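Only one protein chain is missing from this complex, and each of the others stays in its spot.
Labels for the chains are A and B, by order of writing; each one numbers its residues from 1.
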Amino acid sequence: MNDGFTLEHWQKLSSSKDAWSSLIYTLTLSLVSVVLLVVLAAFSAKMLLEKSSKKGVLPLLIVPLLFAPIVAGFAWYYLLSPAGILSRLAHSIGLISGLESFPRLVNDDWSIGIIVVHLFLVLPLFTLLFIAQAKAMRLKEMDALARNFGGNAYKRFFQLWVPALVHRSKLLIALYAIFFMGSYEVPLILGKSSPRTLSIFITEKLTKFQLSDVPLGHCMAMVYSFGILLLLQLFLRNVQSLRP
Amino acid sequence: MKNTSFYPLLFIFSALLLLGCSNPPKTPAAVEYQNWEEQVSAVQGEQLTLMMWPGDPLINQYMQNYVQPEVKQRFGIELEIVPGQGNQIVSTLMTELEASKQESEVDVVWINGETFYQLRQIKALYGPFSKDLPHSKWVHWESPFIGTDFQQAVEGYECPWGNVQMTLIYDSARVQEVPMDLSALSAWVKDHPGKFTLGNNFTGMTLLKAWLIDFAGGGDALNGPFDDAKYKAASRLLWKYINENKAYFWNEGKSFPNDLAEQHRLFANGELDFTLSNNDSEVDNKIAQGLFPASARAYVPNYGSIQNSHYMGITALSAKKAAAEVFINFLISPEAQLKKMNPTVWGDGTVLNTELLPNEWKQQFENIPGRKHAPQRKEIQQKALMEPDPEYMIRLFEDFRTQVIER
Partner (left out) sequence: MTRLTKMGWYLFALLPVITLFYLSLVQSWTYPSLFRAEWSWQQWSALFEAHPSLSSALANSLILAFVMGSFGLLFGFVIAKELAFQRTKKAWLQFAFYPYLIAPVVLGAMLQYYFVLWGWSASFFGVMIAQALFILPFSVLIMSNFWTAETKEYLHVGASLGGSPKALRKTLLYPLAKPWMLLTFVQCFLMSWFEYGMTQLVGIGKVQTLTVLSMKFLKEANPHPAALAGLLMILPLALLFSIVLLAFKNKQQLRFDRVVEHTNEAPKP
């Protein structure tokens, strides 16, 4: 089954629409998840930093840490799917007439389900982190100052809170972007058949019955690993240059 | 020092490059015994590993509550069951062969069709053995649905274990008149958008094979070795048909269930009005489990459905071939087959020719507590289609993605 060294598989990979769409989809999905993650974590950190509001919520933030991705995917699937719990709730209070009129939140065009689960898994950690960082940077005091100078809430959030928090945890954010890129079980349960994430693409090629496709899977695995390596190299250099 | 960071990746890349550059090892030979009794007493106390698909609770219970204790008590065999199917079996055994392993971690595998074909190709199966088993004399070898596996002669490299026919399962409370042919199905989905789909998996492909045969002329049109011209002609019509109708499939045909379990769950929820089953009596046991509504029924459309058998194979590198043979011989005993056929246990069709059995067994097979909602075997037998060459399934899998999913 081995024809020696050949570039054929690489050519096949580079001309495969399937491969390219997986690549682009994975990058977009990861990017969107991370942007939402940062904005929402910054927002809830800001809110929870108000007086005494942290109490009661902090222990709750531990709960998602106990979920394996597949269990989280399973539970959210049963919450969000057209025949799921939220749809039944909506039906029982007369909001919708049947499961056909419930909006599609899983296996959908916008990958809403996948993003929700990604956030569920990581948002609590980032909220805790941002709370701690905001305290360390005295962001609340700076926020008050900015208000005195007439900055509105929207501006203060996007020009003070978000950039300050992002700057301090750049590397961790990059790490989680990569974590989202490697996500497997969650898109398997909540995603569409096409496009699919790279890890699903690779495992399918490596394990499905078409043996001639196996090298294609290996090629993609190499592209993926190499891409991450490059990304990290770039990033590490960048972070280093930021430090005095 | 910067470059050191590339080492781990270099290691992994070299691992990738090395894959597929090794020679097949010699397989351990089976010990010869004077007779079967000697073999049975010799295997006392051996531990045997079976790799099988773990996706059905009733099948798992049959194995755990009946087979495991029985083989332990009768032959002293400790049976260990590990999960794995099709491609996982192939990749596990292939990796062992590539690594020139002396003894496999897996002794017996539950296979058919493509898996059998691929395992034969990489010489991962031991044989011939199955026709030498004592209970083999009652196996219905003459049946083309048992002695031939996806157009390949079994040749003693696997032993038939069960025989099933595909059915479509529907909810009779929601579907008044079932579509009996493809044009009726097309009309039905247009009237009931979002209620029908087929999975991008084995079972879905098995339905597609029946459709492909229908487009190729029906009946035995695709029997014999793979024929590229026939495939191209029939599949063009098949993809055209699906693409014309898929907008009315579940989720507007944008996505297809990954596995059968997912499709069953959608059916149980009420999202789908149809699901599929490779086992003609599954509808009964899924109702009994409380998963499917009591109004679920199963049928075979006029274009027919694939009937096939599933088999037990022994791995070439198994060090316990004698014990594996004793174990498999038990699986095809009238007793184990009878138990398995009971719809409340599993409902899997027997591979034995009951005409050949001693009278007391024959009667018991005839008096198995009946199927409740599943169709009778005799009724659907005449609509049974033979499995075409495995290449058809492989091509269908590939083209279903490029011709349907990605369009």
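Operating definition for what follows: a contact is a pair of C-beta atoms (placed from the backbone, for glycine too) under 8 Å apart; a residue touches a chain by one contact, two chains touch by 3 or more.
These numbers were taken from a predicted model, which means no experiment stands behind them.
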Of the residues B:P83, B:P128, B:P144 or B:G217, I need the one that contacts the missing chain. B:P83
Who touches the missing chain here, B:M180, B:A247 or B:A261? B:A261
Which residue among B:M51, B:L222 or B:L338 touches the omitted chain? B:M51
Residues of chain B touching the missing chain are 1-2, 4-5, 7-9, 12, 15-16, 18-19, 49, 51, 54-57, 61, 64, 80, 82-84, 91-92, 95-96, 98-101, 105-106, 259-261, 264-265, 268-271, 286, 289-291, 293
Touching residues of chain A against the unshown chain: what are they? 43-44, 47-48, 50, 53, 56-72, 74-76, 78-79, 83, 85, 87-89, 91-92, 98-99, 120, 123-125, 128-129, 131-133, 135-136, 168-169, 171-172, 175, 178, 181-184, 199, 202-203, 206, 221, 224-225, 228-229, 232, 236, 239-240
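Going forward, only the chains that are shown with their structure count from here on.
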From the mean C-alpha coordinate of chain A to that of chain B, what's the distance rounded to whole Å? 37
Which residues of chain A touch chain B in their complex? 1-2, 17-18, 21, 81-84, 99-100, 104, 107, 109, 188, 191-194, 206-211, 213, 218, 221-222, 225-226, 229, 233
Touch list for chain B against partner chain A, complex: 5-6, 9, 12-13, 16, 19-21, 86-88, 91, 114, 118, 194, 200, 251, 254-256, 258, 266, 269-271, 393-394, 397-398, 401-402, 405-406
